[in-house]
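Can you read through this structure? Questions will come right after.
For this depiction, one protein chain was excluded, whereas all remaining protein chains were kept in their positions.
Think of it as A, B, C, D, E and F in the order they're written, each chain with its own count starting at 1.
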Amino acid sequence: MESLLAIVVGILAASAVYLMMARSMMRFLFGLMLLSNAANLSIFVAGRLTEGAAPLIEDGAEAPAGAVANALPQALVLTAIVIGFGLFAFALVLVWRAWTTLGTLEADDMRIAEPKDPA
Amino acid sequence: MNDRAGARGNGPLGLLPAAFALLLFAGFFSLVPTISTGAFVRVSWAWAPSMGIEAAFLVDGLSLTFALLISGIGTLVLLYANTYLAGHVHWGRFALFLVAFMLAMLGLVLADDLILLFIFWELTTLTSYLLIGFSHTTEKGRRSALQALFVTGAGALAFLAGLILLGAAAGTARISEIVGMGDELRAHALYLPVLILLLAGAFTKSAQWPFHFWLPNAMAAPTPVSAFLHSATMVKAGVYLLARMHPALSGTDVWLWTLTVAGAVTAVFASVMSIRQSDLKQALAYTTLMALGTLTLFLGQDSGYAMTAFATFLIVHSLYKAALFLAVGAIDHATGTREVGLLGGLGPAMPVTALATAIAALSMAGFPPFLGFIGKELKYAGALAVASEPVLVAGAVLLANALMLAVAGIVALRPFWGPAGALPRKPREAPWQMLAGPLLLAALGALFGIYPALLQTSLVTPTVISLTGSAEEVKELKLWAGVNLPLLLSIVTYVIGVAMYIWRDALRRGLERAFARVPILDLEYDRFMAGLAGFARWVSATVQTGRLRDYLRVTFVTALAALAAGMLVAGIAPRLDFTGLVWTDAAIAAFIVVGALLAAITRVRVAAIAALGVTGIGSALIFISYGAPDVAITQLLVETLVVVLVAAALLQLPLLDAPGESDHRPADAVLAIGVGGAVTVVMLAVLATPLDRRLSTYFEAASWTEAFGRNIVNVILVDFRALDTFGEIAVVVIATLAARALLVAPRSKAEREIDVQKEAAE
Amino acid sequence: MSEIIAGILILSGGIFAVIGGVGIIRMPDVLIRMHAATKIGTLSTGLILAGTAVVLADGHTIAIVVAIIIFLLLTAPIGAHMIGRAAVLTGVPLYEPDHTEAED
Amino acid sequence: MTPELFLSRTLEVGFALVLLTIALALYRLVRGPSLPDRVVALDMMTVALVAFCGLAAIRFRVTAFLDVAAVLALVGFLATVALARFAERRKIRQQEET
Amino acid sequence: MSWILALPIAIPFATAVLAFLLRHRPVGRLISIGGAALLLGATLVLLAEVVEHGVIAAQMGGWSAPFGITLVADRLSAAMALITAIIALTVSVFAVGELGEEAESLGYHALFQVLIAGVTGAFLTGDLFNLYVWFEVMLIASFGLLVMGGSPAQIDGGVKYVALNLISTVMFLTGIGILYGMTGTLNLADLASATDTVDQGLLTVVAMMFMVAFGVKAAVFPLFFWLPASYHTPAFATSAVFAGLLTKVGVYALIRMFTLVFDNDQAFTHTILLWVAALTMVVGVLGAAAQSDMRRILSFHIVSQIGYMVMGLALMTPLALIGAVFYLLHHIVVKANLFLIAGVADRITGGTELSRIGGLYATAPLLALLFLIPAFSLAGFPPLSGFWAKYILVRAALEVEAWVLAAVALAVGLLTIYSMTKIWAGAFWSPHPDGRDPSLAQLAPATRAASVWPIATLAVVTVLIGLFPQPFYAFSEAAASDLLDPTAYITAVLGAPT
Amino acid sequence: MNSIILRAGTRVLVSLLLLFSVYMLLRGHNEPGGGFIGGLTGATGFVLYAIACGTKDAREALRLTPETIAMGGLGIALAAALLPGLAGESFFKGLWLFLGATEGSKGLPLSTVLIFDIGVYLVVFGGTLTLVFALEEAV
Partner (left out) sequence: MSTFATNALLAIAWAALSGSFSLITLATGFGLGYAALWVVQPLTGRSRYFGRVFAWIRLIVMFLYELFVSSFSVALDVLTPQHRSRPAIIDMPLDVKTDAGLLLVTNLISLTPGTLSLDVSEDRKTLRVHAMFADDPEGLRRQLKSGMEAWVIDAVEA
């Protein structure tokens, strides 16, 4: 499964990169979502996969009974998901604002800060 | 700019700068007895010992000569300027810059540390930039200032490199040590680079051809500046450097020929240019160039004659040139013009100025009994002492001298005693402060001409000692050295010079024609700057296109290239391993992939959102399958909220891509696949190696026993790595605050204007 | 015995789930798909969760399973109501027995 | 066939059927054609995911996965509500504009 | 120890919380300034501790390294924290003069303080993932500050800034995942030794990944686009703090990672850095030469100057690293100040486009003087701070006979002069096209004080470094030796090797 | 949103979601859950509230502005992190107090770690609502 997930991560990344280079900033956002997803999965799989056993300690036990999933990457991914959510939310609002302020979602039309014909 | 005295004077405070300069002069003057014995004075402080840099100052013959010229002429110039710029609103900063310049110049000639020398060198550049730009309200003034800065600045950079290498070659930054290491340095592998780089600095600073063009333009500055910087001092910094390095670096063929050729070409070229000028100040500016060429020429040599000639002419030139500049300034100040064609008949109105000018001009023309004569004789003697090509060198010097004579005539005769022209203002004599300088300087030229021994013992001999290391090489300064070849050459000079003065208009016309085809370097400079600006614009427009998609593409290409380069150079070992693959996993992977591809392909926003939801759900399935319930829950909650947010934002956004969007972007697709592929390959290589799980092992053991939590992931989040979590919630707070700022901020005026435009377009 | 019961619950839940899935593909308009999908889906999930409760059979699990089923019964119909309302309001073409399948 | 074996087999079949259901929903999601169609598909996936959690809890004997299911059951419909409301409001705004 | 390492992060956070909760009252801004002053005190103590005791480390939560998160300060990070505090204080004062109540009620001070916390966090953390978190804190705060005000240019610039930085962020995150997957650790000091036993080829590939991720943050060629696209759009106080600090965090991260962790294949990685450095210097300065807006010129110069710092890292000799450290410290002060000055110029002349402004030299001499200091320092004019920075680097390049690099560094200095004088000529020397006589007297006294004092303070720092380079050089020397031989760093974090 | 059905359901669901979110928060140290999950769940409740009844009502129900809650949460988390420092321990060190501890059970555990997690909860809760409310009001 680790190898398979590595391939899945690659496909996610490829889709994301393709989306991010699209003209519409909405598609960029979608690409961003996918890219974060790919990054999260890559951390998760980099910590190696252990089927099933969640890193929980049974009542009365001092430590997990058997082999459990690697907890550290889970914590990292969790952190990364929440951070990614914050960043995505901001980016979304920014794109929305770009639409209301600049009147476009097209990346190519966003030329206010760097005008085509510099004075 | 208002060069003319305004209604207000500067008051007694205006004399302070001159008094300060005088004080300095007096201080240096008091050192003359010590230095004239061939001794030197050195003071130093540790400044940046870790870098091997000292704040060290050395007074020897060479530096004292310069210091006296700088502070002495500085005193007179400041005195002069006080009247020249009386009542000017910017008198204060002018005086400040001028004094600062003087101090920098003094530091330059006194510094006994390579880096300290450079620092003062650059300070003179900076202060002269500000001084040349005194007439900053005109485009011309700004251009001249920049040109001077740019050319000398460029040289200075080479110079810095040269100094660093010199320091490295010598193993010390102490100049007084370096000058004694001539033999070692000349044999050093770095000799040639050091020499070339230092010469680049010296030649640009001293306006040697082909870097000369900035100097005449620098005449945009007020006259006191021209007199001080561009005749007496700053331009001589390059010459000073060559003289200072003479003991250490001279004596090689490269040194000899570079300095000789550059000096000779500059001298002749400048003399010729000088005669062409109709602006008195410009004419003088070119004679300064000529003098610098001549000085450089002598520094190319080793002979005692050349060294003595150098020392003498250095002083001579400073005296008469400063006097003439100041006098021309007085004329300008009085009449409002410096045009030769307009000026005439000023003699009766400005008798003192006329006298000072005449004396200085006689010295410049090289007539006895003025110091200029002695200087000229020594020049010929020095030129003839050149071992290899005496005729060529002497010929160049002769031509230059003759032209100087003609220019002296143009400056001293025509304006005062020629027919009166249409002057902008009725002339009257300049006030005493403006006369003191020219008179004193001209008088000194006469004094030293009649009593050359005064100069010989006090400054010339010590300077030659600095240059050659001993007093043996010094030649005597004499007004009458008997009938010899130099005297004959002098007479030839007079004849040719007078002829040139008489037929100056014809000569000028002839030169116009002759120079018509020579490229004018001043214009070449403009072309270079325009080219530079054009190139910069091209680079800027090519790189920073303003289009996000270009930026993104380059970024992804760079990332891919970096990874690919790493893989190709370092080599990695990816391994595919599908053992133990469960079919449910394959199905989940397939969901994610379908979701991702759908999101990438569909042009319908809602479909894309749903597709993203699928990849999210797929990821959650993986998290569930591999024991990460916390992550799965968080992922699902976040997915849900993302849908809520997107659904809200989408209310105002278009649901489809704008028409015209081509979704066939094969190049992008290739790039995307490349990036994805690279990520996969790296991941596979990593997964092929074993993982050290000691961190998690520790967490598993400590989670309950030490941190009292059974959910290890949560314990990591709130205890083991709580700092991460803290940062993370800060991200959440700030992200939402930032987004809120965008959402609630009232729309700006500019936005409303855009709205109006949009409406108008519809 | 509990394994058998759980197995049957899981199997029937799974079968219902697939029927819901087929329904969502086969049914002629969005409202009918919803009848088929969302609600049969809810039933199937309920069955499978019941199976879970039977297998794990501790108080904690049962409590959670009951909670989940309550949650589902509370939320699923509200969601369905919202979709149905939206479909009608936005004028999604609805199936009439005599006409062919409609798409927008 | 022991009861245990029966359970593990049915469990496999259960996973298969639930995943098949998600796949069928995915098909509807891709096809649409209307927004409510897609929302129905997403909703169905969410519910199927709850079932998947239940199955995972059995397979790994970990109740924790039911927590995932609980959150999903409680919160998942919010996406449905949001999207459905979006469709409605969008339509209403369009009508207002014209 | 624990206190003094945690305070530079905790103080700005506490300030942010208080300033936000009291944002509708005048005391809110005082809290912001007071917090920055406290931060300055704390970082001073931190630096003193580090100078006295060498590298110091604190284990958060008391969990020993590499299990918990370690905060660690060597000379470089302590100095960076101190400079951050200086910038925080000066800019927070300046902001009072520039920003209105609207920005404050939207939480400007909180965003600003959290930005500062993110920066100090990034400098002080000894943990790779924690570094990522601080990067994110900094990044999201910078997003908010960048677009606060919401003008079309800000939104436009913001989109580019956000888009490109987010890509870098994800790359960084992925890189962390992969590095963890190879080594099983996140602690930087632990990584230093853990990376010795892994597949070195793979490590190089991962190094490239980090190079790109940090390269975007540091704004090196060809990854700098976001910077000139956006830095000229926000409030000047914001530009200033961005210009001073943000890219430097990227440079810091590059230095940290490529001296401590990715030092395995220098022949490859550092050669690439060499090319990056040269191209960054050249392209940045040419970009600046092409601009005619004060802030855009300054923005491109940030890029160009980053090239110098990377050059120091790329050469990787003791002297070169000294130069990099010196450059880093000097440039923060100078660049922030130039943007502040642009802010004042904008307010009294009505813009930053050079063809539409002017006259400052004649009627605002103080501002002119205050501009000259950082401007010529930036161009490497002696005896200002920038001269020493450039001198050391050029010497370092010549020392290893990197002739071309030295020539590039020098030539870029000349072009820097060119654009600084362009500003000088355009905004200061040339008369104002509308015949205005811009003067500081136009500003209300309080605003004037809030604007001029920060600028003057930073200018004084620039001059002091220039006139007394010895302590700064000696410090940089010690900092560079820490970097080249991380034994002390590793020991401070992990304890003495047994 | 003028769906009477949705509004009727919201009444029950919001309470349930809030309750559930606190449950997830408090059990988080030992079972799946914690501040993030709790905060997100709780926020979901008020998001539903806002969707069903409008942000005005939702804000009224919330009493405090969500920004204040989020910032306050950050302050609480910071305080929980710094508190051990005041007690002479490392920052972020968990300080534990077991109320009513007996031989067999540890009693009710109170700790700085829990306070920290409550801070996390408030931040996530308040932050999410800040965003959602502002967005709802803007579009």
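Just so it is clear, a contact is a pair of C-beta atoms (placed from the backbone, for glycine too) under 8 Å apart; a residue touches a chain by one contact, two chains touch by 3 or more.
Note that the coordinates shown come from a computational prediction; the quantities given were computed from them, not determined experimentally.
> Using the contact definition given at the top, list the shown chains touched by the missing chain.
So, spelled out: the chain left out of view touches C, F.
> Considering the entire assembly, which residues of chain C contact the chain that has been omitted?
Touch with the absent chain occurs at residues 16, 19-20, 22-23, 26-29, 31-32, 34-36, 39-40, 42-43, 59-60, 63-64, 66-67, 70, 73-74, 76-78, 80-81, 84-85, 88, 94-97.
> Touching the absent chain: which residues on chain F qualify?
2-5, 7-12, 14-16, 18-20, 22-23, 27, 49, 53, 57, 60-63
Here is the rule we use: only the chains that are shown with their structure count from here on.
> By label order, what chains touch chain A and chain D together?
Per touch definition, common to chain A and chain D: B, F.
> Which chain has its C-alpha centroid farthest away from the centroid of chain D?
It is B whose centre lies farthest from that of chain D.
> Compute per-chain Cα centres, compare each with the mean of all protein Cα atoms, and return the closest chain.
Most central by this criterion: E.
> What is the chain whose Cα centre is as far as it gets from that of chain C?
B
> I need the residues of chain C touching at least two other chains; which ones are they?
71, 75, 78, 82, 85
> Which residues belonging to chain D are in contact with no fewer than two other chains?
Only 16, 22-23, 32, 35, 39, 41, 56, 60, 62, 64-65, 67-68, 70-71, 74-76, 78, 81-82, 85, 90 qualify.
> Looking at the complex, which residues from chain B come into contact with chain D?
584, 587-588, 591, 594-595, 598, 604, 606-607, 609-611, 613-614, 617, 620-621, 624-625, 627, 629, 632-633, 636-637, 639-640, 643-644, 647-648, 650-651, 655
> For chain D, which residues count as touching chain C in their complex?
Against chain C, the touching part of chain D is residues 3-4, 6-7, 9-11, 13-14, 16-18, 20-25, 27-28, 32-37, 39-41, 43-44, 47-48, 50-51, 54-55, 57-58, 61, 63, 66-67, 69-70, 73-74, 76-77, 80-81, 84-85, 87-88, 90-92.
> Within the complex, which stretch of chain B touches chain A?
544, 546-549, 552-553, 556, 575-578, 580-582, 585-586, 589, 592-593, 596-597, 599-600, 605, 608-609, 612, 615-616, 619, 622-623, 625-631, 634-635, 638, 641-642, 645-646, 649, 652-654, 657-658, 661, 665, 668-669, 671-673, 675-681, 683-684, 686-687, 691, 693, 695-696, 699-701, 703-705, 710-713, 716-717, 720-721, 724-725, 728, 731-732, 734-736, 738-739, 742-743, 747, 751, 754-755, 758
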